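I'd like to ask some things about the structure below.
Missing here: one protein chain of the complex. Every other protein chain is in place.
Labels run A, B and C following the written order; every chain starts at residue 1.
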């Protein structure tokens, strides 16, 4: 049982926080968010230089071989600073390659991810599929030694800035069959690929993808054909665990800002933090934060160490239920306790609110994970 | 649209409150609760003298021909005073006779109910049936012009003090079939009838009933054979609506006691009602009370006037969901805000807590009614 | 949710409903129901249609154009407008400044301003909150120093809704020193927004929308003739305005329309290949909301009846505000949740490409509606009001 960071992790987290404090202030972030690409190449390079992109990649491909727990302090710092760079998108898709790819794929892709010269995204969700990972109707037909792929993907976080996409498609079976799903590497500039990018409420970019007769070579297949679902599930659980860690940081930031506001804002001749009703609500926000810290740890340790797949899913879902509810609770209360100021685009708290709102929904909302928790019998 | 009592109703409610203030103080009630029978014959007679037992019975049988709305102010007063007399049990079973019985049955039974010389109870629930009114496996076999009845009933509120029971039994079909259920009048002293009485947490009496080869005449059948379920449903909805009205009174009483405590109890040199966290919680209790008043009106008006059965069920269930949750909310908060005093048997608030706890569960808990509300499509 | 209105009330409702169907412009209705931003002209167009019909200021005395309707009729009218998807009435002129002038205004002020407000000649906004005084309104500091027949104003207002669209602003200002009773020394002024020295700065809210502003006053001259009521008695005016009886605090008409939108939207979304509306968990959330709506609808009518019959307990408006805004917020939350992963992508407020698809507006709307429990007396202030005024709990 060990919850605190070890020394190496602490040092890394400190470095990340120093970097962000220096290069990622509120105004710097606003410029990045409103820029054409929606991320900063120099910040991305700094992440690579700090080794953040290799935390989850094994040593032979240039990384540090850690699990979700090793990555968690970084995401926590990102949550505090509301980092919008395509970090989670890239490391999630990199895990698909790292866990499922051929030696050649791993050797080609992972070192470039680690050094920061290749950004990835995972194109999985389809219109109407909601959070069901088996609902894949994009079709990959074998053709001339390779595949021809047709279909629609949506809500691809950071899809438009990805240099390479990992795309799920069906090589057999019917929609929602657990078997028959495969993963392919697709160059977003290939013929037949159309990407439409949008902004998200929390300052990220998201893309819809249309695949019309996209031809890929046999080497584009990640892993063996038709059996990708368990891999997808485990990597989405990994992403969910990291998202929980990000929530820890975002909630900490919301709580700190709210506590500060309660102490400094005066009404009726006293700091509003002296009003007992607000005090008790602030305390409940603090308790939510403690619970989320616990559940983020549970999610990370489960994706790292739990060999029983059913149990891993249950624990990750338990964590996400709690995180979604705490994100909702803390974001809503922090804005409410800020009064009008909480609504303003000019204060960080409203941006933290937006990110927490998205975190609650991403990788499955509370209803989805409550259902998965309940139905995954031990 | 009319919510307030008319003058006649107001006068009646005032009379009831005067009676209860005089004869039903906290100590008087305690003596009644701990008595052998669990109710007071003199209070019962006073109820009859005030005409309370005839409020829902038509004039030709000695009553006043009102609906649930006419009865609601009485139940509200009962909720305030925590009346334990078998009123709701009797008027509910009387409705089964009034709405479903033969002329002979009505003429024999209802005038005696009105004059207070006949107490009734409805034996419906069976072990394991929960709140499903169609789950009846007690069997009534036609035999020699009458019926022989075998089965088990449980949780019969005020069963042990009833002079006559209305019992549901199956004359055809399988358990949970909507058709095939019939109602019978059974004398609790008949051969083969065994009744086991218990106390309830809130000072009432409840009985389990065993029927072993109980012979009844054909005249014991209420209504036509096999088609009693719609009648049972409508009368249980009627009882539910009255229970909602009782909740209005019990919640009002809990709120008044709590508000009084907040104003008089001092800690840290000030009345605890000056602490803002407690003030806001008290306000939420007041809001719950307003909502329950609205929903009790909705339930009563729906059972009185709504001809669309599906809609009636939806509205009664909507009311009971809200009432169950408000009963839980107000009872728990009122005890918590009373601190240790709220736990004491010596204060009325702990008795109101117990009654509200039961009201939340009686006639179907929140889950049951949420399900019924959701599934009763318009 | 057909609560049983009387036959007269039903007839009135049908009259209003029929008129709305014929006279509410489809493009305005679509803007409202598709969550697109309304501009000044949208508000004014609808106001002028109502004015032409004589229905724009039902609660005003009939001599100034009021309809003479009963409280129940006004309630029905407001609910029907919300239910039909009519643009909301901008309250600052018709519901706030107008009633204040009717109660406190000089004959000249009434003659000049009331018809203009009625017809929508002027677009009004409200200068109450200041950076240091939000919930604690009486702590306001904006100074108005009298010089001859003018006041000279210096200071700042904040959260001023629609200041960027407005021709006039009514302000609470400090004309006297802050004494022991901070409520003393406050006056109520009508200020032309074109006056030299007024600067309006947008305050973008977190949904990206521009509704509210900071308004800076630098040596702004206001004729003494534009003061309403006596100097130093502005707090009396402000209190009247805050307590001025309104019938649509709960905004149930709008919420009922939104509830139907939610049900229809959820039926179009898919989960496991079936309509989301079949999902038991989502279904329960919708059911609980419907029950809240039922409870508040009846509570609203009960309160109206209590007010009409003089049995008001004084807490009605606060309770309706609290529950009404909770319902409004839950509606936006369930809509966003219903959209699933697609809720992430937002359409900008003017994105006509997405005009027919509301999905891109849902997350913005969720954010925007957080304001409802903050503005117009935060829900915390409403609870304080109930605790003090209705329950008599000590400070």
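The definition used in the following text is that contacts are C-beta pairs under 8 Å (C-beta built on N, C-alpha and C of every residue); 3 or more make two chains touch, one makes a residue touch a chain.
Worth saying up front: this structure is predicted, and the values here are computed from it rather than measured.
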Quick one: which shown chains sit in contact with the chain that's not drawn? A, B, C
Residue, one of B:115, B:135, B:187 or B:304, that touches the chain absent here: B:135
Given A:214, A:321, A:335 or A:359, the correct residue touching the omitted chain is A:321
Option from A:15, A:102 or A:279 whose C-beta touches the chain left out: A:279
The one of A:142, A:212 or A:287 in touch with the missing chain is A:287
Absent chain, residues of chain B that touch it: 125, 127-132, 135, 154-155, 157, 175-176, 198-201, 204, 206, 208, 266-269, 277-278, 332, 335-336, 339-340, 342-346, 350-351, 353-354, 357-358, 361-362, 365, 367, 370-371
Those residues of chain A that touch the unshown chain are 1-4, 259, 262-263, 270-271, 273-274, 276, 279-280, 282-284, 286-287, 290-291, 293-295, 297-298, 301, 305, 315, 318, 321-322, 370, 373-374
Residue list for chain C contacting the dropped chain reads 280-281, 284
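Going forward, only the chains that are shown with their structure count from here on.
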Averaging each chain's C-alpha atoms to get its centre, pick out the one most distant from chain B. A
How many Å are there between the centre of chain A and the centre of chain B, using C-alpha atoms for each centre? 53
CA centroid of chain A to CA centroid of chain C, Å: 39
Out of chain B, which residues touch more than one other chain, so two or more? 276, 279-280
Two or more other chains are touched by the chain C residues 380, 383
